[in-house]
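Just passing along the structure, written as structure tokens.
Heads up, one of the protein chains got dropped from this complex, but the rest are sitting where they should.
Moving on to subunit A:
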Amino acid sequence: MSQIEKLIMQPDPAALESAVSVRHISKNYGPVEALRDLSLEFPRGQLTSLLGPSGCGKTTLLKIIAGLLEPTSGEIEVNGRKVTGPGPDRAFVFQDFALMPWANVIRNVGFGLEMRGVPTSEREAIAERYIRQVGLAGFEKSYPHELSGGMRQRVGLARALAVDAEVLLMDEPFSAVDEQTRRKFQEDLLGLVQNENKTFIFVTHSIEEAVYVSDQIAILLPRPSRVHEIIRPSSFRNKGVDNIRRDPEYLDIVDQIWASLRSYVE
């Protein structure tokens, strides 16, 4: 790949507009320092992974951005507005799916809209559209316990997409599904990032997954948590989903990340 092409594909990070800004966030649980003075920018329309060993506070950071946890100090801005709690500009995808087991797929997907007071018929029409988009057409009336783990997470994803939030927060969304389903999810996620004009914040503990799906990877190191490094893969993003895992840059980045993380893994 020539120098020029590389420049085109790797825009200057400073020139990218931030959808979410994390500024000097600290979070203490009693005497335990979970996050210390953490700052991070999330470019609009891109997928940023938070990657790190367990206990590095990546889920804590995500829940602070979601407004589910309050930071001890520091502030979050989403589209220039300060975060004070959960808001319609962000939607969350949960690790354990968090579906209502007593409600069928269409009600689960429409839950966010229901909370916003969207009338039933309109809500169901929107929900049906997103159910189709995540590939669950025909399962509208099924209940979560009748679905496989992968299908349940598709319901969780459809629910988050249905509220049309600008920022999608995903907390290890694929960790509770099997390996093959996860690969399919990762491919679908790349399509989603390209087609939907949304900002994705993606928590994972899988190095390969982070490198595969991300435009930007923030490596967090624990105790207390801070941003160790930001990596922006450049060359393999547009080569097609089948070629990413053989790309030399992909392999280099995976090795590089493992080198910085290995000493933190007991």
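Definition applied: a contact is a pair of C-beta atoms (placed from the backbone, for glycine too) under 8 Å apart; a residue touches a chain by one contact, two chains touch by 3 or more; residues count from 1.
Quick note on the criterion: contacts and distances are computed from a predicted model.
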Protein name (UniProt record) of the chain left out of view, among "Thioredoxin family protein", "MBOAT family protein", "ABC transporter permease subunit" or "Cobyrinic acid ac-diamide synthase": "ABC transporter permease subunit"
Hidden partner chain, touching residue among A:25, A:38, A:51 or A:66: A:66
Selected residue (touches chain absent from view) among A:37, A:77, A:96 or A:164: A:96
Interface with the unshown chain - residue positions in subunit A: 63, 66-68, 86-88, 90-92, 94-96, 98, 100-103, 111-112, 114-116, 143-145, 159, 163
